[in-house]
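With one protein chain removed, the remaining protein chains of the complex are shown where they sit.
Up next, chain A:
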Amino acid sequence: MERMPRWADVLLVPLISLILAAAISAIVILAIGENPWNALKIMVTGALGSSYAWGYTLYYATNFIFTGLAVALANHARLFNIGGDGQATVGGLGVALIALYLPWPHWTLALLAAIVASAAFGAAWAAIPAYLQAKRGSHIVITTIMFNYIAYALLTYLLTGPMKPSGTMETATAPFPEGTHIPSFRDLFSHGETILFRGTPANVTFFVAVLACVLVWMLIWKTRLGYEIRAFGFSEGAARYAGIGSTKIIVVTMLLSGALAGLMAINNTLGEAERLILNAVEGAGFIGIAVALMGRSHPLGVFLAAVLFGFLYQGGAELSLSTSIPREMVVVIQALVIMFTGALDNMVRMPVERLFANRRARGTPVAPLAGPTAERAPDRAAPPSTPTTAE
């Protein structure tokens, strides 16, 4: 029954997990004859030490925020959307279509259109798995994974055929026209002599991602739909009893989840490459699973976890550039973080929980079952002005 305080749940446990992952990474780095302290310094400087470093870290973080939110939202309905990769891939197709085949007088309009198009395409890609789950009981994990492969194949076909400009060897569309170029962080934050974020891909999409965090938070904890999604996720029996239709919840949640994954495509197409490239998603859909796990499916947690993974991506890239630590080692470090924060979460959580339970048991005399120490709702959805119980 008893849990630990909220701060331990959201901060202490992930922190311990991270330290464990770092410790094992250090041992592995030692084992191949490198200095782990040095490696850490390179990662921190490379990912956080300059505006250049931040320009990459936040670019990756933007991707992970979207895919993390997609997984997190589906999690609330106890749906495991593992198809973020495919949905983001198809979302990119939506962005490319509007960018290439419609004229755009100003980037703001192009950005709005890209939001609509990427979300719609991502949602469409999630629609069939959603329908099959709701009506036929086909497991969403299986179908979304299969749809990832269909998405890759579809894009390969389009980028080697219909959408490839003639005379090029690259599997990419033609560059997007001038009117669709959305501002990068360099455009936004450089002033006069000081050029910030030089040569980095971070762009205005980051703010779209932040906005998405806020909107998803509102959806989950403030709206009737969010109430129904969470009720369904916690207890299908109770949802049925309350007249909350499972078909509606599964389909709507998956459409929204697919839309969030699709939005990621704005970052790597409109924002960075300014054209659609094959494999632009680079597995961000799967990182989103780790991000959502580590962020405990809360938009703020997703944001923080996405920045952490952005750091690992960028820091890892720097590491393989400036040391003899091979690029594969970076993948190992990322895998360790995912393993400890995601898969082995309970390994840390349960001892910490026991620690708090013991401390509390010693601190307080007998507490009846529903006494003052019983579990209260984490007030994660409460705005500052929440009415208190003491009305």
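In this text, a residue touches a chain if its C-beta (ideal position, glycine included) is under 8 Å from a C-beta of that chain, and two chains touch if they have at least 3 such contacts; residues count from 1.
Note that in this section contacts and distances are computed from a predicted model.
For the chain omitted from this view, which of "C-type cytochrome", "Anti-sigma regulatory factor", "Putative nucleoside ABC transporter, ATP-binding protein component" or "Dihydroorotase" is its UniProt protein name?
"Putative nucleoside ABC transporter, ATP-binding protein component"
Kindly state which of the options A:Ile65, A:Leu155, A:Ala231 or A:Met264 is in contact with the chain not pictured.
Considering all chains, including the one not shown, the answer is A:Ala231.
Which one touches the absent chain: A:Thr223, A:Asn279 or A:Ser322?
A:Thr223
Of the residues A:His106, A:Arg198, A:Arg240 or A:Arg327, I need the one that contacts the missing chain.
Once the missing chain is taken into account, the touching residue is A:Arg240.
Touching the missing chain, which residues of chain A?
Residues 1-2, 222-225, 227-228, 230-231, 234-235, 237-245, 357-358, 360-361, 364, 366-377, 379, 386-387, 389, 391 of chain A touch the chain absent from view.
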